[in-house]
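Shown here is a partial selection of chains from the complex, left in place.
A and B are the chain letters, set down in written order, and residue numbers restart from 1 in every chain.
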Amino acid sequence: MVDSRFHPSDSQGLHSLASLAAAVGARVAVASEGDWVVTSVAALESATPQDLSFLSESKYRKILAVTRAGAVILRTEDMEFAPNHCRLMVSDHPYRSFARIGQILFPPLRVPNGIHPSAVVDPSATIGAGCAIAAGAVIGRGVRLGANCQIGAQSVIGDQVELGDDCEIGAMVTISHAILGNRVKLQPGVRIGQAGFGFIMDQGRAIPLLQLGLVILEDGVEIGANSTVDRGANDNTIIGAGSMIDNLCQIGHNVVMGAGCVLSSQVGISGSVTVGRGVRMGGQVGIKDHVTIGDGATLAARAGVIGDVPAGVTVGGYPALPLKEHFRQVAMIKKLAARGRQDS
Amino acid sequence: MVDSRFHPSDSQGLHSLASLAAAVGARVAVASEGDWVVTSVAALESATPQDLSFLSESKYRKILAVTRAGAVILRTEDMEFAPNHCRLMVSDHPYRSFARIGQILFPPLRVPNGIHPSAVVDPSATIGAGCAIAAGAVIGRGVRLGANCQIGAQSVIGDQVELGDDCEIGAMVTISHAILGNRVKLQPGVRIGQAGFGFIMDQGRAIPLLQLGLVILEDGVEIGANSTVDRGANDNTIIGAGSMIDNLCQIGHNVVMGAGCVLSSQVGISGSVTVGRGVRMGGQVGIKDHVTIGDGATLAARAGVIGDVPAGVTVGGYPALPLKEHFRQVAMIKKLAARGRQDS
């Protein structure tokens, strides 16, 4: 049951099971149940009689059988396993239908439009229509915000930074030396555009190199809490459209990442790495500088990548190898250690 | 010697060696030395004649022998190894006695009560007696702070968030979608309650899933600087009472952690992991999503855990194995590599 204090449901009107089914291309199994009003959602295990839930895979039928949910979204072949009290919505993609219904029931909360009196906005900044700038935010010289942007409390947008339309910047974000597309979403504490880690050694002393590039975040990029993206040295650091980056990730200077990449938490990408389109990385992956990762490659969690990865290939382990090879090594070591144990 | 500018000692009165010994259930070896006034503490190596120090283990007797400390807490059997100039306090648990005396001598500094004029507090918020809200802090709609809470400078407490009594929130913390118990302590830069990393792939595009849960931090939870705890998707993310989490850790959505866990720095716990009571994790541990860790288990530093860990078991390595098995593999590899070297 969703806590409506924190996640208030759509205040525009009531949503019946039938109207929601229609909205997502699903159908209500028993037409007379279509009038039931949906106000909350939950997972099968924790659902109450007030909740709409879903069965994503047939292997969870046992959980379905004992759910207390008022209604469940499921596939035709799972209908017979639902308890009698459950209203049923039939969908070919129950999880996707559930996700889209959630977005109808719980539209994103908006902070009130306008500029909070405690915000500090430079007079030379251009603020688009419908923007909301929260308490304490600092907007620098020449900044340009598109329409309907939200800037969280205390966030600092540096001189000349540009945001497209509909960006959501969380609290305590810093952005400098950067150009953001539309619908970019940054969680609290994200750091964009600070100087990258570059220097040359001169008689044993590290001399910092100028970092004269920018960060480009293309449309729809989302970045998790406390992650960091450094600006380029002589070129730009670029994150491709729709890429999703989890918390506490590090993206070094001059990284160029294609569209639609997905990075789990604590990934570290060194400087000048090239990442193709649609690349997926598990948690705590690390990539050496100047390496190239091909389109659609997958880097398993913890992979330590020290050389190029061809398109479409899945690698794991350290040093990272094609996943099958990595598994073969793990199994071989296990076997040898077990044998050694018998010998001794 | 403690720098009293940064760590002022108790202004309420002077503490004699005898009174401190009495307070922690220890005794002064030579009664006439009990009047010595204790004003500072230090480790044996760096102690000055003004410092009280301690010997935690007999193996450090050589350091004891040359300490300059004015007084030392130690066990009976170590007394004869102390230099003549040292006053001695005898305790069965010297380190614990030292820790408790430190808390008497250096009571926690409190920021002045009240709300700093630059803080932005929504009129609908409820602020308990004795709270201190520092400069620039932002307190949202419907927030409830218990008694004696401290909110650090610039921190942002989102709408409806609840804190129990005696919470200490550092500077630049963000909390949203969360309920905190009593005595919760968050270091600077902690991020609580932002949306977790959830999406479904739809025709190669990642569609974000609503994150409709909360974060629950039970009584006495402490979290280190710049760590992140995401709110649950359909259920809540829960950190059990008294759990201590170090800096730069990531706790994914729907993680449920029992009481009394201890996590060292840079640990990453993926979504929907279940952690029992009293689990200990070394630095840079990573845990795969949906895994269960039993009560009292220990995950050695750097362990990469991809399957369930039974209660009480210690694992290490990647993929994580029972520690003995991990060590056996490491030794076996070493042996084989050395042999290969002789062969070649």
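The definition used in the following text is that a contact is a pair of C-beta atoms (placed from the backbone, for glycine too) under 8 Å apart; a residue touches a chain by one contact, two chains touch by 3 or more.
Everything numeric here is computed off the predicted structure, so don't read it as measured data.
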Full complex copy number, with 2 in place?
3
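The rule is short, and it goes like this: only the chains that are shown with their structure count from here on.
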Rotation in the CA alignment of chain A with chain B, degrees, nearest 5:
120
Between the Cα centroids of chain A and chain B the separation in whole angstrom comes to 28
Where on chain B does chain A make contact in their complex?
118, 120, 136, 138, 142, 154, 156, 159-160, 172, 174, 177, 189, 191, 194-195, 197, 199-200, 202, 204-210, 212, 214, 226, 228, 230, 234-235, 248, 250, 252, 266, 268, 270, 284, 286, 288, 304, 306, 318-319, 325, 328-329, 332-333, 335-336
Chain A residues touching chain B in their complex are 2-3, 5-7, 41-43, 45-46, 95-96, 99, 102-103, 106, 116, 118, 134-136, 152-154, 170-172, 187-189, 222, 224-226, 242, 244, 246-248, 260, 262, 264-266, 278, 283-284, 301-302, 330, 333-334, 336-337, 340-341
